[in-house]
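Right, one structure below, let's go through it.
What you see is the complex with one protein chain gone and the rest in place.
And now, chain A:
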Amino acid sequence: MSHTFFIAFSYVLTALVITGLILRAVIDHRIQVRALADLEARGIGRRSRRG
């Protein structure tokens, strides 16, 4: 195999892993924001314990 294969594979793999980390961060954040908004819309808030 030519050296180009090893170089290209290294960069593509790194790009995929970093993109995966970024996507995971964005998707996970959106899921939590939606879940929190959903709970608050149903009237479940920290203050509801006292109320």
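Heads up, the rule we're going with is that contacts are C-beta pairs under 8 Å (C-beta built on N, C-alpha and C of every residue); 3 or more make two chains touch, one makes a residue touch a chain; residues count from 1.
Keep this in mind: contacts and distances are computed from a predicted model.
According to its UniProt record, the chain left out of view corresponds to "Heme exporter protein C" among "Heme exporter protein C", "Protease HtpX homolog", "Cell division protein FtsX" or "Oligopeptide transport system permease protein OppB (TC 3.A.1.5.1)". In the full complex, chain A touches the omitted chain through residues 1, 3-4, 6-7, 9-11, 13-14, 17-18, 20-22, 24-26, 28-29, 32-33, 35-36, 39-40, 42, 44-46, 48-49.
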